[in-house]
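Notes to accompany the following structure.
Excluded from the complex is one protein chain; the other protein chains are retained at their positions.
Going by the order they are written in, the chains are A and B; count residues from 1 in each one.
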Amino acid sequence: MAFIELKDIDAGYEKGKPILKNFHLSVEQGELVSLLGPSGCGKTTTLRTIAGFIMAEKGSVTIGGKDYTNVPPNKRNIGLVFQNYALFPHLSVFDNVAYGLRRRKVSKPEIAKRVADVLHLVSLKGFEDRLPAQLSGGQRQRVALARSIVIEPELLLLDEPLSNLDAKLRDEMRAELSRLQHQLGITMIYVTHDQIEAMSLSSRIIVMNEGLIEQSGPPEDIYEYPATPFVARFVGFDNRIDGTLTRLESKSVHVDVQGVEFISTRPSPNLSKQDEGKSVSLYFRPDDTQIGVEPGKNAFEVTIDFSNYQGNTTQYAMHLGSHALRAVVPGKPIADGTDRTVFSIPPDKVIAEKGVR
Amino acid sequence: MKNSKLLILITAMVFIFLIGPFIMIFLTSFSSDAIMRFPPKGFTMSWYAKALNIQMFRTTFWVSLQTGLLATATAMLLGVPVAYANIRFNYRGKGTLELLFSSPAIVPGMVIGFALLRFFVYVSNIPIVIGLYLGHTAILFPYTVRVVSASLRNFEGDIEQAAISLGSTPLHAFFAVVLPNIRSGLVAAFILAFITSFNNVPVSLFLTGPGVATLPIQMLSYMEYYYDPTISALSSIIIVLTVIVVQSAEKLLGISKYV
Partner (left out) sequence: MSLKPKTKALTMLLGAGCLFLLAYFLLPLLFVLYESFLGTDGNLTVSRYLAVLQDNQFQNVYLRTLKMAVIVTVIAVFTAYPTAYLMMKIKSSHKAILMSLVILPLMTSPVARTYAWIVILGRYGIVNQTLSLFGLTREPVRMLYTEGAIVVGLLQLFLPIMVLNLVSALENVPSEVEEAALSLGSSKIGTFFRVIVPLSFDGLIMGVTLVFTGCITAYVTPAILGGAKVLTLATLMRQQALVLMNWEAATVIAVVMILTTLILHTVLKRFRPRNQT
């Protein structure tokens, strides 16, 4: 059994209107898992159900082999880091960090030692007497982290912890989080809507949409082989063409699109021999496309709707039959006077996945 | 953009109209004339001495002070939990209950006092002072709920959840984290409610009688019989005290956002 198990969970903010339906999730000890998805996808609901702020209407929550389903949040020993830090405004940095220890009746000298250690860990030594209002955003985030790890939680939940920071600080904090995770070996569940953040931090990404898990796997798999149209779009495979799978081999996939054969040299692990003859969708990224080259493999004629010069690159909007396509190509717009051009996608840049019904 | 002259004129008149009467009271309170004449003649502090020496004013001042403090304290004890429930929870029948909690502010104060008199004093035979205290508590209740709700609304629920995730029970989190952070709202609610009680006439009107009166009621009945600047002096004292309290509360707590 995994370290954290959510089974058959129905949960939401209003009774009878669950956001998560029949939800399953398992996380191994020491993993750093990201819940990735747009707002409203259920990722925060999942986090709050694990933390105990949302009591599941149905199903069970198990952590470390113990049933936590009906354990109130204050008895769970789970660290929680909030998007807006949620520091106690009336308490100093020291008292903020010591809060959980005092609740656990830890002795005074022990508190002093552990707070000092954790403040050292997050490089906030010397800030003990400051109030949250006297700290920068990054410093507040460090206090929030220190406060939640000092209680030595079984599990650390982070709810979009970096989204209120500017880009540079975000990079720094990301590196710091990575370092802490390696140093402490603590299991972390990280909620974000930012795929770069999820990619760079996690050992596993779970993409969520409308209360369901769309795909779960290591960052490379998610990025290279999105399993569903939703994930494909989410990781930037903005172009989709539907066709029929004609042949699946170990190194290549052959797809028929309105009589034209497409080849992908990246067979998806989600496809099997049984899918031959069934409909599939081809996905590729706008910046992997080529335009105006000689007709050849994976090339076809399209109509350009408009082009948009962006300096380094030019963006094209085109259509092939009923499929709207986008391309981002280096250089200036091609100006050959016609709106027809050849559009191609290298076989190692396109993937085929099971079609949408 | 220049603001038009008409706009400035109307505004100036409004403020003269609002503040002028206060100046008038001050001027007449120092007049040595026993009838109130404009412009005032002479200068004397004797009206102040007289106002402070009238026994009924002293007695009723204490009644007003005690009623105000007790009623405000009770209204706070009842109102803070209600405000908290209304901000943090959604529940069935919330709209109806919110209407109930705000209704003492809608029902005319005179009627509240009248009803308490009819029901309690005549039917249950309880002392009239208790009725006075209950009536004041009832009208201050919606006040405390409103002001405390406003300051709770600005306090993020996440902070409370952080405390709970660190091991606090919801009750402990309320006292350790919520209350300290809405302190200024609580003080503002207390001051506003107390002033409301201290100034109130309509509720007290039927809940006072021979032997028990509040200061404003006593002032009203004094004015029925005497026509001299004693009331000017007394009013001046009350106004100055109010200004001091309100201004320092505004400086310290920004009370105006709760009015």
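In this text, a contact is a pair of C-beta atoms (placed from the backbone, for glycine too) under 8 Å apart; a residue touches a chain by one contact, two chains touch by 3 or more.
These figures come from a predicted structure and were not determined experimentally.
When the whole complex is considered, the residue among B:Val63, B:Leu134, B:Ile164 or B:Ala213 that touches the unshown chain is B:Leu134. Within the complete assembly, residues 1, 3-4, 6-8, 10-11, 13-15, 17-22, 24-25, 28, 35-39, 77-79, 81-82, 84-85, 89, 91, 97, 100-101, 103-104, 106-112, 114-116, 118-120, 123, 134-135, 137-138, 141, 170, 195, 198-199, 201-202, 205-206, 216, 219-220, 223, 231-232, 234-235, 238-239, 242-243, 246-247, 250, 255-256, 259 of chain B touch the chain that is not shown.
One rule holds in what follows: only the chains that are shown with their structure count from here on.
Mean C-alpha position of chain A lies 54 Å from that of chain B.
Residues 90, 156, 158-159, 161-170, 172, 177, 180-181 of chain B touch chain A in their complex.
Partner chain B is touched in their complex by these residues of chain A: 14, 51, 53, 72-80, 82-84, 86-90, 99-100, 103-104, 144, 147-148, 151.
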